[in-house]
Every structure is written in C-alpha cells, then in structure tokens.
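With one protein chain removed, the remaining protein chains of the complex are shown where they sit.
First chain written, first letter: the chains are A, B and C, and each begins at residue 1.
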Amino acid sequence: MTKSKPESQAIEPEVNLDLAKSHGLLEEEYEKVLEILGRTPTYTELGIFSVMWSEHCSYKNSIALLKQLPRSGKRLLADAGEENAGLVDIGDGLAVAFKIESHNHPSAVEPYQGAATGVGGIQRDIFTMGARPIASLNSLRFGPLTLPRVRYLLQGVVRGIGDYGNAFGVPTVAGEVYFDPCYTGNPLVNAMSVGLVEHGKVARAVAKGEGNRVMIVGSSTGRDGIHGATFASEEISEKSEAKRPSVQVGDPFTEKLLLEATLEAIATGFVVGIQDMGAAGLTCSCSEMSAKGIEQSGGGEVNGVATGSGMEIDLDLVPVRENGMTAYEIMLSESQERMLIVAQKGREGALLEIFKKWELEAVVIGAVTTDGFVRVRHHGKIVAEVPAVPLVLGGGAPVYIREAVEKKPDVKFPVLAPDDEIDFEKEILDLLGAPNIASKRWVYEQYDSMVRTNSLTLAGATDAALIGIKGTAKALAMKTDCNARYVYLNPRKGGMIAVAECARNIACTGAKPLGVTNCLNFGNPYKPEIYFQFREAVLGMGEACRKFDTPITGGNVSFYNESKSGDEVTAVYPTPVIGMIGLLDDAALAVRSTFKHEGDAILLIGLQLETPDSEGLTGSEYLVRRYGELGLDAPAFDLDAEKRLQDLLQLLAAKKYLRSAHDCSDGGLVTALAECSVMDETLQL
Amino acid sequence: MAYRAKIKITLRPSILDTQGKAVHHALESLNYQSVAGVRIGKYIELEVAESDESTASRITDEACKKLLANPVMEDYSFELEQIGQAN
Amino acid sequence: MAYRAKIKITLRPSILDTQGKAVHHALESLNYQSVAGVRIGKYIELEVAESDESTASRITDEACKKLLANPVMEDYSFELEQIGQAN
Partner (left out) sequence: MSKIKFGIVVFPGSNCDHDGEVVCNALPDAEARLIWHRESDLQQSDVILLPGGFSYGDYLRTGAIAKFSPAMTEVVRFAGQGGLVLGICNGFQILQESGLLEGAMMRNINRKFICKFVSLKVANNNTLFTSGYGKDEVIRIPIAHGDGNFTADAETLRQLQENNQVVFRYCDHTGDESSEANPNGSLYNIAGIINRRGNVLGLMPHPERACDALLGSTDGQKLFESLVRNVVAERL
C-alpha cells in the first residue's frame, strides 16, 4: 500500500454512511468497502464502488441463480460471462457472437435516445470481441395503444432503433412488439446483435503485460449518463449550469467509424485487450479488464490484495467535452461510443494512426501494472486506489440469495359463450386486427432490413430471420421471443415455453438451434413474490436449454421494472426475453412460412394433450381480448414432445418434404392459418 | 390582427450535439479555422390569429411546452411580431 | 473578442413544408385552432473567433452559401452578437 492516502478534491462532499446510502449502497456493503480499503473511501472511490456494486454491473441479486443455467457446450468458444458476448462455433473457421441487453429505464425518460443508445451499446458488445455485427433484432413492450403517452414512447423507440441501426449499417431483421397494460409506466426495450468472427481473430477483454499502454478511443467524455440518484454535485458546484443530464445521446456515425477502426486495430495483432464502455463507463472497463488480468495471471497476493495485473491511469489525459469535469464525473460518465484498449508497449503508435485515419479521438491515458490495483490520478493527485478483484462480479462484489415466496396471481377462467352465440367471422377478423396479432409491417418498414445483402427473408416470410453467410452455403437463423402472460401465470412452465417457442420458430425454417442469450426483465427482487417469479423462470429456462442442447452464452438482467400510479406500485409481467440463433447448413433448403401451391396438404403436427378443449384457451390473446381474463395457468406443455417435434421438423426440411412450416402460437390455429395465407413480401397488399 | 411567433429550439448546453460536432468538423476542413463552435437546433415560425399579444404569447408558450420542444433535452425561446392578417 | 452568428435557415415559401404541415395538424388536434400556419427550419449558432465584425460576417455568409443552406430550396439570414472569448 503506497504511503500517501489518495486526496479528496477540495469541493467534494464528506464521505460517510449517509452519502454511501444515497449512492445505493447498503450499510453492510459500506462496511465491506471500509474493510477492503482499510480507510474511508474518497468521493471518487465511493462512486466507483457504488456503480460496480450496483445491480446493473454486479448482478448481485441474480448471479447465484444464473450460475445454474447450462453455460457450456461443445460448440462454445468462450464460456458465458467470461466475455461480453458468448461465441458459438459454426464451422468454416467462423464463430458467432451474439447478445441481448435492455435499455428500459432510459427509454421511459427519453424514448428516442434511450432506444438508440441501447442499439449502440449492444453493437459495441459484439465488435469489442473482433466480430463484425451482421444483424440486429429487438423485443419491445408497451402499454395499450389507446394511451397518447404510449404512442409517443412507441414512435420514439421505433425511430431511435431505426435511425441508429440504419445509419450504423447493420440490418434490423426480426423482433417482436407486445402491448399490455402492465408495461404502461415502464416500457421494455431489449436490443440484440449478432456478429461473425474468424476463430483466430477473437479479441479478449483483459489487461495484462506490465507496461502495456492503456488507451481510450472513440468519442470524447462528457457528463451524460451520470445517474441523478448517485450524483450529489448540485450542492457542491457553485456554477448554476443546466441540471446534470441523465440522458445519454447516441451518435451512429461515430459508432460506424469506431467499428471500422476497432476491427482494423484488432487485425494488427497489437491489441492485447479491449472492452467497450457501457454502464459505469471508464470505471467498469478498467476494473473488469484488470480483474480478468489478475485472474489469468494466477498471480500471488500482497497484504490480502490479489496481484498479477492492474492499471494506473491519469484522467488529465482523457479527452473531455465539457470543462471543469471532476474525477468522479469522468470515472462515472456514460458518454457513448468509447472503448478502452490495452496496446502492446511500443505498438500504440500504429493503433493511434488507425483511429486518426477514422477521425476518432485516441489517447494513451495510462499503463498496465501488476500490484492488483486500479489507481486513478487527476490534477497530479491520486484520487482513487482500489483493488480490482473486490470490485467485480465473480470477484468481491456482493452476492445475495433473496427470499422467494409464491403469490398466486388473482386470475380466473371465464364462462365461455356457447358456440352458437358466437359470430365466428367477426371474432376472427377482430382477433387478426388485435395489436398483439396484427402485422407489424408499420414498425419494421422503418428499419433497413437489407443492408449487407444477406437477408434471405426478403424473398418470402420465415418464422425466424435468415442471414446468409457469404463464402459458404450456410445461413444463420435468429429470433427473439417471450410470452410474458404464460410466465406470469406459471413462471416455471412459462420460462420453458419461452425457450421452446424460440427454438420451434428456428426449427420451422429447417435450422438447428445452437445457443441462447436472454434479457430477464422483472420487478423488484427485494419483493419475495417477484423473486419467486425470477427463480422459477430461470429454472424453467435452464431445463429447456438442457433439453434442446442450447447453452446460454450470456445476457442481461433488468430489475425494478414497475410502474407507480399514486402510491400503488405494480410490477411488469415477468418477461424473460429469449434471443436464439440456429444454423442452416444449406441456405437453399430454407423452409418459408407461407403456403405455396394450391392443393398441397396442410398438416397440424404436435402432441394432442388430453386437456379439455377450453383449457387450451388459457393465457390466450383471445381470452384476454374477448373476456378480459387470463385463465388459470400457462397452456399444457410437454418438453420431450417439443424436442421430438423440432427434431422432426429439421429432418423433414433436410429431406425437402416441407413446402412451408409455421409455428402455431399467439392467436392460435386460426391466426396461423391466416398468416400462412397472406404473409408474403411479394403480395403487395 | 395576427402575430408571427419566431421560436428558437436549442439543445441544452450539456447535451452532446452530434450534428453540431460534424458540421464544425466540416467547416474546419474547409479551413474556416476561426469557427470555434457550432450548435444546431430548430427554428419554427407560427402564425397565430389572435388579436392581443398576451394570448398569442400564451398559445406559443403552451405549444412549445406540449409539442415543439422536448423538455428532457431542449430549451426554447421566442419573439412575437405583429403581422396583418394571418393567411 | 469573438462573435456569435445566429443563423436562421428556412424553406423557400414555394416549397411544400411537409414537416410544418404535420406539426400544424398536431397543434389543431390539441385544439389550438388559432394557429394558422407552421413552418419549420434550422437555427444554427456559430462561434466565430474574429476581432472585427465584417470578417465574422463574411465568414458566416460563406459558411451559409457553401454548406449550411441548400441553395436549391432554402433561404438564410443571420445576426451577429459580440461575445467575450469563444471557449
């Protein structure tokens, strides 16, 4: 431990338990900070611990359960959680990086920028691994369209996703949009990206090699994205500047330059490690890359501090966009389109040239050390000196198992009108016109789904998006899916069905499901009934992933999705969104969704479960729309039968027996039949 | 009698102006080195068919708050100018 | 010494302003019936680090002609305001 204690900067508030609590730290967590440092933290150090131990970065209330999900598989290059995005081997020397993440709360504040920066962030998670993004998907949930505020949010989110993805030059090829009152105050905006990388060219998020240069590249740093709650600067800074913005602004143009420059830099072989700056910006990338380096060094320990790697950086060198930024602000800023790179000592010049060519900021701000610390200087003084390992997930960050208590949702199954009283034609047309069922062309036509000329779905609708891989006969199938009503009615079965439906959509194209990423959108984990939903859904997902041999390669957890009306707080339905990829060895054998020739036989394939007919309606869109009731449980479901069905679909496709195949899900059989009849690009309706 | 409201809508100083950044860069490459900063916003003209200025001002202010300016990221200001008949 | 150029870029009257029409329609649906017309353009602020006004004015005019305004369909006008140091 160096002798001089890091100095607090003159105008910072006095660090104590109250300030720690206002930063979201619990009392026992603050005690642990004092124990780790052996002294009171400086204001900047408190900021660092508060973001690193926030739910978003540490997964403290979910990691214990997530560990039970199947995370390894023979096709996986990097085990889940070790890299930003899981990598799946697809042959031809190629691997697929894919991940899904949520940007729910920023989108509720500013829909356009919230959604745009969500898309930007997930693309960086992919190209930070050296992979070129080849497709984007999304999963959106809003309140009912009858509300003006919901229409405002929907329009802003869709335009944000489109503008960012279109300008960045990645096709947006699939997604889902659901409308339900439970999302009124808290929309869900989940963005997914899929990228390709050659096996040898994968980049790692690690800081190692003493003396190697630490560089910050991309946009300059401003005060955007520093969360109000953990930011108490109004009192301390006399300047009456506009209130600190919590809105992060995305710049797809700079991101496209950052993509090309990053891939070019990685190709030189001089990049030792690289990580994008997402939540908690510089703080998160410095600590996670250092902790990874320490873990890989298998190094020793000095005075209880794990050594072998670490970082020393000087904030005076960080390119800033606003003057007078404090160390706290620079370390916590979430300005977009920035990466942290560890460059081989002596080779940083070549990398700086590349970023200069692409007209991007690129500055060496420090070097790799071996003492196990993240040491931060500002205005010549040490403002933070924190051991890296205790900061990070899997290192010293807290892990909690919360209390889980089932609270049956108060739902019922309505008395159904007798058939002879029903005008079936009117009911069917009404169902087909329901927002959750009707075509979403008015949304996805705002996305460029064709750039990079690999989108095979344009020659005719398919149940999962199909992206051809140039230079091979192969195509990737990809889909996002989740029926949150089923999870609300029965979290375990609902979690299983979410994975099964995604896999079924992929199998309908003839492709073989390979791997899963997930975005778990839930309420407040400190409420036992919410934690029960979370635990059961995760267990259900795990069971299904094991059955389909689709390991989970990583993902994201978003808690506290709830809306307040008056003092009444209602959580959103438990929404574990599944993002899945599959492989089609021969793209020419792709099976599309729509009927092709008059006279072809129509088959309904699946297990005929012996439940009374009416129970098949439970949890259905029809029951909710026609009777305003959810029913009592998720529909009957058999995991074995589902696996056999999907294996059959792939077999029939390979033998060219199938003219088309379409999943029977929301809206039931009648909707599936209608979709098979009309859903085709060439039909100019 | 009518008024023309001349409204300026600008990004708050602390919000990153990506467009301004790109245009500033372009002006530099046209070697207008003395241009030290560029910020880009919207200019909106409303024709308000009201006889007295205070009503016209109230309507303009409400229009800005409710629709024209995004309160999360933008500030607005306006002047009123008397014109003949609103066409 | 520096100047701030406040530039207004507007669509030529002969050009159909589809954005303006849409905003006008939205204001009507918020029952601001007395709003008779809406036109939408750009408001650009340049900070020009020049000591005398005529140079600052020339630079601003050239920037508008070469880049900021599209001669095919836009008109521009600007005022200059003296400010301390351009940051």
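We take it that contacts are C-beta pairs under 8 Å (C-beta built on N, C-alpha and C of every residue); 3 or more make two chains touch, one makes a residue touch a chain.
Everything quoted here is computed from the prediction, not taken from an experiment.
*Asks:* Name every displayed chain that the left-out chain is in contact with.
*Replies:* A, B, C
*Asks:* Which residue from A:V51, A:A397 or A:L456 sits in contact with the chain not drawn here?
*Replies:* The missing chain is touched by A:L456.
*Asks:* From the list A:A115, A:V177 or A:L257, which touches the chain that is not on show?
*Replies:* A:L257
*Asks:* Please pick, from A:G130, A:G156 or A:G468, the residue that touches the omitted chain in the full complex.
*Replies:* A:G468
*Asks:* Touching the absent chain: which residues on chain C qualify?
*Replies:* Residues of chain C in touch with the missing chain: 14-16, 18-19, 22, 42, 67-68, 70, 72-73.
*Asks:* For chain B, enumerate the residues touching the unshown chain of the complex.
*Replies:* Considering the whole complex, chain B reaches the absent chain at 18-19, 22-23, 26, 29-30, 40.
*Asks:* Since one chain isn't shown, list which residues of chain A touch it in the complete complex.
*Replies:* Touching the chain left out of view, chain A contributes residues 159, 162-163, 166-169, 251-254, 256-257, 358-359, 445-453, 455-456, 458-460, 468, 470, 587-588, 681-682, 684.
Definition applied: only the chains that are shown with their structure count from here on.
*Asks:* As a quick test, compute the distance in whole Å between the mean CA positions of chain B and chain C.
*Replies:* The answer is 9 Å.
*Asks:* Considering only the defined contacts, which chain A positions touch chain B in the complex?
*Replies:* Those residues of chain A that touch chain B are 109-110, 113, 219, 222-224, 241-242, 244-245, 247, 249-251, 253-254, 321-322, 335-336, 359.
*Asks:* Chain C touches which residues of chain B in the complex?
*Replies:* Touch residues, chain B against chain C: 2, 8-10, 23, 26-27, 30, 32, 34-50, 55, 59, 62-63, 66-68, 86-87.
*Asks:* Spell out the residues on chain B that touch chain A in their complex, using ranges where they run on.
*Replies:* 12-16, 18, 21-22, 25, 70, 72-73
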